[in-house]
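A single protein chain has been omitted; all remaining protein chains appear in their positions.
Here is subunit A:
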Amino acid sequence: MTSQTPVFEARSVSKSFGPVVALTDVSVSLYAGEVHSIIGENGAGKSTLMNLICGKLAPTSGQLYVDGQPVRFGTPKDAQAHGIAIAPQEINLVPNLTVAENIMLGAHAGNVAAIDWRRTRSEAARHLHQVDHTIDPSMRVRELSKAQQQLVQIARAAATEARILIFDEPTATLTYREEETLLAYIETLAQEGRSAFYISHRLDEVRRLSHRITALRDGAHVGELTPEQATREAMVTLMAGRPPKAGAQPIRDITTRETVLEVQGLSRDHEFEDVSFNLRKGEILGVSGLVGSGRTEMAKCIFGATKADKGGLTFRGEKTVFKSPLEAIQAGLIYLPEERKQEGIFPLLSIAENTALPTLERFGGLLHIRNREMIAEVEDLAKRMKAKFNSLTDPITSLSGGNQQKFIIARWLMRDAHVLIMDEPTRGIDVNAKFEIQAVLRKLTEERGLSIIVISSEMEELLDVADRILVMHEGRVKGVVDRAETTQEGLLQLAMT
């Protein structure tokens, strides 16, 4: 493999945005039939590098080569002309168009005067079937789930017939089965002689797929591994610059504690049915299930964002149903949505304002907001949660994903919260920050008696942090198990019976 010319090469590329250096002197290459993984923590420069390769950004210095020839990409279209396509991490589809049209976007079959719809549709279906068999190509993208949209996006990259494909975190939203299909598909691509850059936080996937693994840290190339060298420990050490912290939180006994929230027979048409469970004071309850299992819908319903058809709650000894999120928040039950960017943060506001927003009235003076007090309180919480930041008056977008998440949690600690429901709290957050957040959650349950429900599609995470795990499948509760008494296989089996 090494004797031939790489199909793609980046030599000493750097990229800065004004004074901020995102990438320094990075060189990577890709051979025909190779899957080359790029690993690194958030902010390590992976996405910047991929954006240079797909033509979305231009390097500040350095040179790109395709088949040994120097190239310069002004736009993604130029990169596509050289056979490079990307399936980006963020969902980037046109919601009002059909699946088929999204896949063939900008590449409809036909001539200038008229599109050949039949061929456009059949080609779209062919590409889609390589990664998924359940999605109807005539549906509109806005009707699909997040995971399905991710698959459509991957099919679109494949549809370009590109020789070089970039997969940026393709499995972050996928469930076990979808992930299997996708990984198998990428393996087929490589066997056909096409090549791929692969980015993922899931290190077992990286090890399985890759022919080579390159690690980035703080915008610099810090090492290259063969799949044989790439133990979990070796990869994390390269990415973080230090060995990984311990994973699982110790097992504890919570059976004697009082119940703070009891859910009784909660149902909502087409979403979930007859959900019952209880949550104890200071407990972390994990909710496991595939996409479409009704876990998020259930959480939103408890929170009062949607109306239950049947059933109710007992919250701190009182029978109730929250009619709106405001009621739930005032009672001390908080829901943190999965889509941090869309539903969780206010990108134009500072870290302090983002944190204190729901409690601003506490800092209201006669004519102004008592900023100094507000910042002092946010700072105190930030320290306890070990959040990293320059200044609390910086915009929240200056933080990494993990740190943003800490401040969003802090937001609700500023008022008296009793129950926190977190939907995918560590999705897209790097390994060490993930462990830190888990430790913070544990600490909160112990110090403040907070009860937490963690919804996650990563069973490993639940097995690290939850006291008990509730398994949902197709809208129903399949069982609740103690963490000490189960394994990943056990959870899967429970879901399927």
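Structural remarks
Heads up, the rule we're going with is that a residue touches a chain if its C-beta (ideal position, glycine included) is under 8 Å from a C-beta of that chain, and two chains touch if they have at least 3 such contacts; residues count from 1.
We adopt the following convention: contacts and distances are computed from a predicted model.
Among the names given as "tRNA-splicing ligase RtcB", "ABC transmembrane type-1 domain-containing protein", "ABC transporter permease" or "Phosphoribosylformylglycinamidine synthase subunit PurS", UniProt records the absent chain under the name "ABC transporter permease". Set against the missing chain, the residues A:L93, A:I154 or A:A466 yield one that touches it, A:L93. Within the whole complex, the absent chain has one touching residue among A:R11, A:K56, A:K281 or A:R362, and that is A:K56. Among the residues A:S12, A:S27 or A:T75, only A:T75 touches the chain that is left out of the figure.
Contact with the chain that does not appear here is found for just one residue of A:A58, A:V71 or A:A107, A:A107.
Those residues of subunit A that touch the chain absent from the view are 54, 56, 75-77, 80, 86, 88, 92-97, 101-102, 105-108, 110, 112-115, 117, 134, 136, 139, 143, 145, 156, 176-177, 180, 270-271, 292, 294, 474-475, 489, 492-493, 496.
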